[in-house]
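And then chain A:
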Amino acid sequence: MSVKQRLLKLVGSDRLADDTETLEGYSKDFSLVPPGVPNYVIKPKDAQEIQQVIKFANENLIPVVPVSSKVHFYGATIPKQGGIVLDLSGMNKVLEIDELNKRVRIEVGVTWEQLTGVLGEKGFRMIMPLLPHPQRSVVTDWLEREVPTSTVYDYGEPLQGMEVVWPTGEIFRTGSASVAGYPDSPSKGANPSGPGLDFYRFLQGAQGTMGVVTWANLKIEYLPKMDKILFAPVPDLSHAIDFLYRVLRIRVIQECLLLNSINLAAIIAQDLPHDFDQLRASLPPWTLILVISGMQRRPEEQLHYEEEVLYRVAKDEFPEISLACSLPGLPGLDEKLLPLLRQPWPDGVTYWKNRYKGACHSLFFITKPVLAPRFIERVREIAVKFGYPPDDVGNYLQPIEHNRACHLEFNFFYDPANSAEVERVKKLSHYAAPILLEEGAFFTRPYGELAKLVYGKAVGYTAALKRVKKLFDPNSVMNPGNLCF
Partner candidate 1 sequence: MAIAKKAYKALESIVSAEYISTDPVVCEGYRAGPGGYECGLGYERVMTKLPACVIMPRTTEEVQKIVKVCNRYKVPYVPFSTGWYGARSHPHVDNELLIDLKRMADFEIDEKHLYAVVGSGIIYSQLQEEAMKRGMYIVVGGGGSQVSAIANMLGDGWSPLSYRIGLPHRRILGTELVLPDGEIVRMGSLALGDDPFWGDGLGPDLRGLLRGFTGLRGCLGIVTKMAIKLLPFQPERLEPSGISPDTTLLLPEKRVKWINFTMPSKDAMRRAMYEMAKAEIGAGATKVPLFWRVIAKAESKEEFWELWSKENEETIKNFHILRVLLIGFASEEQLEYEERVLMDIITELGGEARRTRPSDESWFKNADSAGMWLMCGGYVSVDYVIETVEHAIPHGENYAKLKRKFTPPLMPDYGDPGWFQSFELGHQGYSEFLVYWDPDENTDGVDHFYLETSKENIRKRFYTSLLGPHQPLYLTGPAYGPNYHKWLLAVKNEFDPNFVCHPPVPLAHDEFVERAPWMKPMKDWESPEIKP
Partner candidate 2 sequence: MLKGKTSLDVTQIENFAFDMSKCIKCKGCYWVDHIYMPGVRFSTRCPSATRYLFDSYGAYGKMRIGLALLEGRLDYSDELLKTLYACPLCGACDVGCKRNLDLEIELTLEALRIKAVKDGKGPMPQHKKVAQNILTKHNRFGSSHENRGKWLPKGIKPLPKADVLYFVGCSAAYANPEIARATVKILGASGTPFMLMPDEWCCGNVLYSVGMIDEARKLAQRNVDAVRQAGATTLLLSCAEGYRMWRVDYPKLLNMPTADLGFRVVHLVEFVDELIKKGSLKLTKKVDLRLTYHDSCSLSRLSEPWVPWQGERGIWGTVSPKLERRRGTNGVYQQPRDILKAIPGVELVEMIRMRENAFCCGAGRGTLEAFPDFALWAAKQRLVEVKEVGAQAIVATCPWCKDNFSKAVKQNGEDIKVFDVSELILASIEA
């Protein structure tokens, strides 16, 4: 029997495809990672089927590439060595909404659009990264450690207990979902850690190389009863960052972020190019956006003390920072942006990063906020060197947990149909990454060619990681070619 025939026996013909058109659909994404074509695409219906496929893949040494949605920005789901794509987007049930424990359990194919809608109906939300693509997998975004816009919760990530099929084919539950018979148990899966080892850590940032997560428990929060979004134009980024060091520790700010003018323009422009160009010209170099909220009880009183302390600190210590409900010349910005911060990017509208030129390559890392201006300046210098207009570099600074660190993102926009632009961005990024790395940028999510760079430097970590990987994936079937594998 051929491989295909044996696969058909496992999953049935309605869920296996190997026609060229289908395969090509999985061979590329929004990133600059070169295309790679799988041999088969299978849409499993449950963990047991995934298990079957993986066991088969082990017996026959065929790579397996888990794919949880239709939208990818970093190249992690492009098959590097062929193999079987496991398209999990059809496993998209919202399995439980546990209001009492502020928890949701969802399959990996559940998208932001789907989840936000379902939660919103019940008065809930999940903290989210900035404007996630509506069709992206919520679970995958958290597994991949996307950074949330919310800075107020000390517990950061929402992930709790989950189910995974290991690269060896065992079905396994992590955290408190590991009890026998779950979810028919007093345990709700609310604890992410254990059993025995913190398996969930191995799955985070793994780009599909450590197993196939099928569902996960995640934390949800109540939607605030009242919100106030505030803006401040920022001519001097360092000063704004100092302000954040001061105010984010007061714990009154929900969402908080800094965007430079081109990025904010790309997000709020009604249309391109006209509105976009106007905004680029009129927006301040940077805009600070922050949200304060009144939660479930006595929300006006809560907002009152939050505003009081925020304005007092601003007035007494940072008089150059003027917080207001909008930016000068942009009335109604609050009404526009607050919903954007609580929803994924609107479906049907070109993703904001692709609005300007059609495509965007992002370089991002974790650093200390105080270092951000230096990195920004560096990248501007490098952009000039490669003939990329420095004012066309998008910047997004996302403070993390009271500003103890930040996600710093550089967006390089290009026309994907223009090969010169594509080359320019590739060269620029290739040149910039090692410099940034040397200067202390912490690339915790090494996508694409960053992997070689980062793992080449972190020799000890890489060696240990490979040893762990070998235990879980002795036949190296799980998404080979990603990371250092």
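Heads up, the rule we're going with is that contacts are C-beta pairs under 8 Å (C-beta built on N, C-alpha and C of every residue); 3 or more make two chains touch, one makes a residue touch a chain; residues count from 1.
A quick word on the picks: all candidates are chains of the complex that A comes from, given by their letters.
Source: prediction; values computed, not measured.
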| item | value |
| --- | --- |
| Touch-positive candidate for chain A in this complex, from 1 or 2 | 1 |
| Of chain A, residues touching candidate 1 in the complex | 100-103, 145, 153-157, 160, 170, 172-173, 175-176, 178-182, 184-188, 190-207, 209-210, 219, 222, 245, 249-252, 295-298, 301-302, 304-306, 308-309, 366, 368, 370, 401-402, 404-405, 437, 440, 442-446, 451, 454-455, 457-458, 460-465, 467-472, 483-484 |
